[in-house]
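Below is a slice of the complex: some chains, not all, each in place.
The letters A and B name the chains in turn, as written, and every chain counts its residues from 1.
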Amino acid sequence: MQIEAKLEALGLTLPELFTPPSGTKLPFSWVRVRGNRAYISGHAPTLPDGSLAQPLGKVGVEVSLEEAYQAARLVALAMLGSLKRELGDLDRVTAWLRVHGMVNSAPGFTRQPAVINGFSDLIIELYGNEAGQHSRSAVGMAELPFGIPVEIEAEVEISE
Amino acid sequence: MQIEAKLEALGLTLPELFTPPSGTKLPFSWVRVRGNRAYISGHAPTLPDGSLAQPLGKVGVEVSLEEAYQAARLVALAMLGSLKRELGDLDRVTAWLRVHGMVNSAPGFTRQPAVINGFSDLIIELYGNEAGQHSRSAVGMAELPFGIPVEIEAEVEISE
């Protein structure tokens, strides 16, 4: 697969470890590995330095659909960054399994699937239709931490 | 188990593949199979032809509790339709494991469990207390895609 070569060809870089706003304790693992499964925590959209990407707020009012699509794409990169730190090599992900996409939704905003496509499109572009395929939900939350527009958690199969 | 015979005896038919409102791209799998697990995407309530079932809207205001219960039952049928297309035979589902039930909730509506019972009751009626039993959450979302009243995702064990 050579995911990292594909990322480079696309001009994409993986962000540093997420640095939450000061005063926030996050006492859990970004990726929890057990046997041939990796359980991936809910990730936020981040900049290359690991800080929160802008804009923050509710999709449909403060954040446009196109901005939210880009935020979901940044979540994919943040998740790949965590997987790279945990697994050493992104090619160890042999199958994406479950993606739970959560959109910070303004009242009446119902295009959550179009937002989470920013995540799915990149994962399928990188991993292909076989390994990259996944089950998915894309749903509207009342609030998300720090006011982020999108948060996504996932489960993948890995080679041991 | 002979799930399909039971469905027929109950006068129930499985709907066609979900046809989302035009302009919606859904680049993921309705069922993702890997080894002895099937990860099932969030499903909407649909009519036999695969189009969205009515009524749409928030449970507690636009959609009554009884209508939402029926919508959750339709989600079960939609999910069984996807499993049938993917697995060929619904008897290959050997154990329901995890059900995450999401209800599009009007402010102050807190009877999410009574809604998602429309799903659980049918699954247990079909699969019995052993294979049909499952862990579950039933929670209130701010918004759901297309304004559907209920969306449910699940994970099941299958025979390989």
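Here is the rule we use: a residue touches a chain if its C-beta (ideal position, glycine included) is under 8 Å from a C-beta of that chain, and two chains touch if they have at least 3 such contacts.
Owing to the predicted nature of the structure, the values given are computational and were not obtained by experimental measurement.
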Beyond the 2 chains sitting in the coordinates, how many copies does the whole assembly comprise in total? 3
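Just so we're on the same page, only the chains that are shown with their structure count from here on.
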Can you name the residues of chain A that touch chain B in the complex? 95-100, 103, 105, 107-114, 117, 120-121, 124, 133-142, 155, 157
Contact set on chain B toward chain A in their complex: 20, 24-32, 34, 37, 39-42, 100, 102, 141-147, 151, 153, 155
